[in-house]
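Left out: one protein chain. Kept in place: all the others.
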Amino acid sequence: MTKTEAAEQVRAARIRSGLTWAEIATRVDKPLVWTTAALLGQHPVPGDTAATVGELLGLDEAVVEALQLQPTRTPDPAAAQDPTVYRFHEALAVYGPALKELIHEEFGDGIMSAINFKVDVARRADPDGDRVVVTFDGKFLDYRW
Amino acid sequence: MTKTEAAEQVRAARIRSGLTWAEIATRVDKPLVWTTAALLGQHPVPGDTAATVGELLGLDEAVVEALQLQPTRTPDPAAAQDPTVYRFHEALAVYGPALKELIHEEFGDGIMSAINFKVDVARRADPDGDRVVVTFDGKFLDYRW
Amino acid sequence: MTKTEAAEQVRAARIRSGLTWAEIATRVDKPLVWTTAALLGQHPVPGDTAATVGELLGLDEAVVEALQLQPTRTPDPAAAQDPTVYRFHEALAVYGPALKELIHEEFGDGIMSAINFKVDVARRADPDGDRVVVTFDGKFLDYRW
Amino acid sequence: MTKTEAAEQVRAARIRSGLTWAEIATRVDKPLVWTTAALLGQHPVPGDTAATVGELLGLDEAVVEALQLQPTRTPDPAAAQDPTVYRFHEALAVYGPALKELIHEEFGDGIMSAINFKVDVARRADPDGDRVVVTFDGKFLDYRW
Amino acid sequence: MTKTEAAEQVRAARIRSGLTWAEIATRVDKPLVWTTAALLGQHPVPGDTAATVGELLGLDEAVVEALQLQPTRTPDPAAAQDPTVYRFHEALAVYGPALKELIHEEFGDGIMSAINFKVDVARRADPDGDRVVVTFDGKFLDYRW
Amino acid sequence: MTKTEAAEQVRAARIRSGLTWAEIATRVDKPLVWTTAALLGQHPVPGDTAATVGELLGLDEAVVEALQLQPTRTPDPAAAQDPTVYRFHEALAVYGPALKELIHEEFGDGIMSAINFKVDVARRADPDGDRVVVTFDGKFLDYRW
Amino acid sequence: MTKTEAAEQVRAARIRSGLTWAEIATRVDKPLVWTTAALLGQHPVPGDTAATVGELLGLDEAVVEALQLQPTRTPDPAAAQDPTVYRFHEALAVYGPALKELIHEEFGDGIMSAINFKVDVARRADPDGDRVVVTFDGKFLDYRW
Amino acid sequence: MTKTEAAEQVRAARIRSGLTWAEIATRVDKPLVWTTAALLGQHPVPGDTAATVGELLGLDEAVVEALQLQPTRTPDPAAAQDPTVYRFHEALAVYGPALKELIHEEFGDGIMSAINFKVDVARRADPDGDRVVVTFDGKFLDYRW
Amino acid sequence: MTKTEAAEQVRAARIRSGLTWAEIATRVDKPLVWTTAALLGQHPVPGDTAATVGELLGLDEAVVEALQLQPTRTPDPAAAQDPTVYRFHEALAVYGPALKELIHEEFGDGIMSAINFKVDVARRADPDGDRVVVTFDGKFLDYRW
Partner (left out) sequence: MTKTEAAEQVRAARIRSGLTWAEIATRVDKPLVWTTAALLGQHPVPGDTAATVGELLGLDEAVVEALQLQPTRTPDPAAAQDPTVYRFHEALAVYGPALKELIHEEFGDGIMSAINFKVDVARRADPDGDRVVVTFDGKFLDYRW
């Protein structure tokens, strides 16, 4: 069973179970986005975490095993055009060069790591309509020969 | 003069002036990322702000006028592969589907607006190496017929 | 069952049933284009609406469930070249820059929302041949930091 | 002088003149979107109309001549990703297959012409925020051997 | 059954039957290219024609039904590189701009319709080697607002 | 001077001269489409023909020389999306596989040559609207080892 | 059975049989590259040749029939990057423009036919390491209107 | 001066000089295809050869120097669609997999080198029309760890 | 069974077996990267090596046979965007032109062979964090006609 097939089974089982991603993350005591991404196949899931999820969602053993495998993280260009995801790419198209300028101004030549990295999503109440707040938080790595 | 040409003049004049983007933003009393993006051509700059920047950086009147024009916001695919910018796209490739799941779980069917939207970049001290923290903050828009 | 598979079942069942899309929309008391798009997988269908459609078209329970799922809205580049659909894209290639100019002239810097949005299609009688009239109607969103 | 170069001159002269596209359209007594598109190079402009525009905007004779040339209508893929234009393409990605179904249901096998065609854009007041209303209106052409 | 699957069954059944496309076209009393294209899935086939073809070729009822469906006409980019098909595309690359000039010279601004359109293929004897003669015949449509 | 630059000069000079492509073809006693294509850079023009055209249109000697050069025939993908040209490509997408079947049925395995080839465009009067008739005429070449 | 499926069966059966492509070509008395290409699906195989190959390799009747079908010759872009095949494309990238110059110098405006064409591959002993010698041999076709 | 600019100057000067590529190759005593490719910028030309060519064609010293530079050999995808060049790519699409099979059959796992490599083009008289014969000749390199 | 299917079976069997790639390489007495690449389908595996691996991992005979086949080495563009693999491509984007300059400076015009080639990966301890050291080692091949 591939990790993609396992992710499909997780998606279906989660809907059947009525559990939210947030409830699953609480049960396995892991960060919310990490948990969701990992169960969708983007991270190897530790054995005990996979076992707990397997029980929660009533997954087959093959799914529990597949969750633990090392992923190959290949992007899905079609999914990047889903409107909910596309807005992030559009924001990067508009603000990416400005972010690059400001990272170099503050830190010098280098990058925000996407490996030593975490991301969170939250709701912020606002009288003009609540807001989605997504925080990218990565270690700065300078070009160092 | 196109906005792209104006942006090149702004880049060069800023380096000659020795001013940081942060100092320019303070002088025009606008948010940091907005100011940087606008001067790089991604937003029409109000007349008085453009005039202030023109004085600060010693820009020609043609540049000051170009800054005020309505932009066409076309992405630059080559720039998206610069390592500092690419890490954001890679993070979206890995975590985008999870963000989509969680936005729908929290808000229902809809998107984070990239128009009623702001973004900030900050430094967070960390004993293991300081971190780049980028916050996307957009109004939730639900699919509403 | 994926939403794509469900859409295929809806298409086939509708033809077998002899019902038009317009009749189905009337029965579920929803707008015409919304109903058609939703049954083709582009919107989550509310439970009672899905149940009504299931009865009308004699769909399996798995199809009725799939209709209610949150979609990932990925475009189909091949379908965009079907002549009936392509003419819309060609019209945008020819008139898109003019529409952009006029939206900015009337509303300022911003966009027509494609989320707070509705679309309708109608027939207009014309002695030189009847006409297809398609109306896009979206809330204006201004770039607001 | 190419039509693209002429369009750039028209854009700059219009801003200098302070005239709106709507005012220009009124002066030459042509539809609004047609006038804007034609002056941006998408239609050959009749000689007298071109002359009137030349006077209104103070254009060189070479520009006035270029406006009258037959265009080659080549799309600009980068401009299609400008957010104001992209929302139309996104709407077609989501609703295009439904529009195709409904055109065939109402008219049979065929297309909405993009040649015997007009498009209009209007503002519709709405207490929840004014709306952009764009109407595509094309003659139905049936597949006829 | 999709129209693509039906086309595969038609191709196989035709070879087994020993009938030529020309013989089939004669039997159903339709133009040659139309008949071939329609049986390959590019046009909805009228019910009686589909029934006649079903008898001629011994097709299943499901195939006969699929032939009558409205097609989505999506191009196959790989097939366009088959040498027999590619030569037409190459000829358009070489002569397309000239054809455009001459259509505008003769008819004004507009197009040859590909919908109100027919195409024929014939053999012309020639002492230096027989020739393939393909005729495209479409109604002229002028840009008419 | 490249052949592309020469073609631009020919286009401009022809409009200034008021001559049609048909009149030029008559003067140089060559087929219409060949003449147009050759002057647009797709064929090397014989020296005397180039000289005649140079006189007719008042071209510089450098243009006359460039017309005689051997071309590299590179397609222009953007021009292929001009609506007048695109309809030919769309017709090939719809009818190309049928043409391939019928060429093989009539001639066996092989192609219509695009080199030993001519193409013509004509107007055919029709009470329902005049028609554009384009004829491709190429020698059949069989796969012969 | 498609020709691609038939080719896969031929590949597997050939390895099981222990026969070389050269031995098969000898048995059917056809040129080596033609035989190999034809059995991989690029040429219709004459009935008696197909039958002989079927016996030699123990192929099912369905494979023998599929070998005789007219192919659609669609290139496989992934296979073109296999290093053994890629070197030919690289050589054309480096030497293609020179070959074009020399063909025109020797023959005038035209092409080497890829239809009235044969290709051979041979080993040439060389003290510095044996060499692969591939000969393309096609009829010259001049642009002839 | 880049090697591309130098190549353009060589092309023009050669035509003015009336010399054939074959005559130039004879004068510098180098193989024909090598000479042509090198003067078009695909090989560094030895100093004395470059000087001889410079005298023959009356080239500026800057051109003579540019001919001696190390090239970056980047393919030109548009030029690959010129019909004279395209036929070679088409032949590889049709026969490439067969050539790969036969190289492995004769030599084992490995490639024909495109570096230790030469190519020649010749005319072969044929009563059915003379033929273009192109020979690729490269050292076999086996995969050797 | 294709080599891709065999590779999937090897991956799964290796995880079940608990053996590392390094242990497998030791058992078959082959270099580490060669062994891993070959079992993933990139090299034909000698019969005795394939048999040993089959025993070690409990593979079916069909897998053992597939490992011995000649591969077609087609790249997987999606896998190239996996972050672990992408960093190598990014390094080549940044340093590739410099490597080219230095190879030509040291060796003259030519290439590092990727066929007469080996690659190794090692861990180097470092107080600031251990390092991945990958060595590419290929025979220099000079352009030699």
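The first chain written gets the first letter, and so on, giving A, B, C, D, E, F, G, H and I; residue counts start at 1 in each chain.
FYI, a residue touches a chain if its C-beta (ideal position, glycine included) is under 8 Å from a C-beta of that chain, and two chains touch if they have at least 3 such contacts.
As the structure is a prediction and not an experimental result, all values here were calculated from the model.
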item: Per the touch definition above, residue among A:Trp21, A:Trp34, A:Phe88 or A:Phe136 touching the missing chain; value: A:Trp34
item: Of B:Glu23, B:Asp82, B:Asp109 or B:Asp130, the one touching the omitted chain in the full complex; value: B:Asp82
item: Touching residues on chain A - with respect to the absent chain; value: 31, 34, 43-44, 70, 72, 100, 104, 109-111, 113, 115-118, 141-145
item: Residues belonging to chain G that touch the chain removed from view; value: 81, 83, 86, 90, 93-94
item: Residues belonging to chain H that touch the chain removed from view; value: 69, 72-75, 114-115
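Simple rule for what comes next: only the chains that are shown with their structure count from here on.
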item: Farthest chain relative to chain B (centres taken as mean CA coordinates); value: G
item: Chain G-chain I separation of Cα centroids, rounded to whole Å; value: 30
item: Numbers and ranges of chain F residues touching at least 2 other chains; value: 72-73, 75, 79, 81-83, 90, 93-94, 100, 104, 110-111, 113-117, 141
item: Inter-chain touch pairs (all); value: A-B, A-C, A-D, A-I, B-C, B-D, B-I, C-D, C-E, C-F, D-E, D-F, E-F, E-G, E-H, F-G, F-H, G-H, G-I, H-I
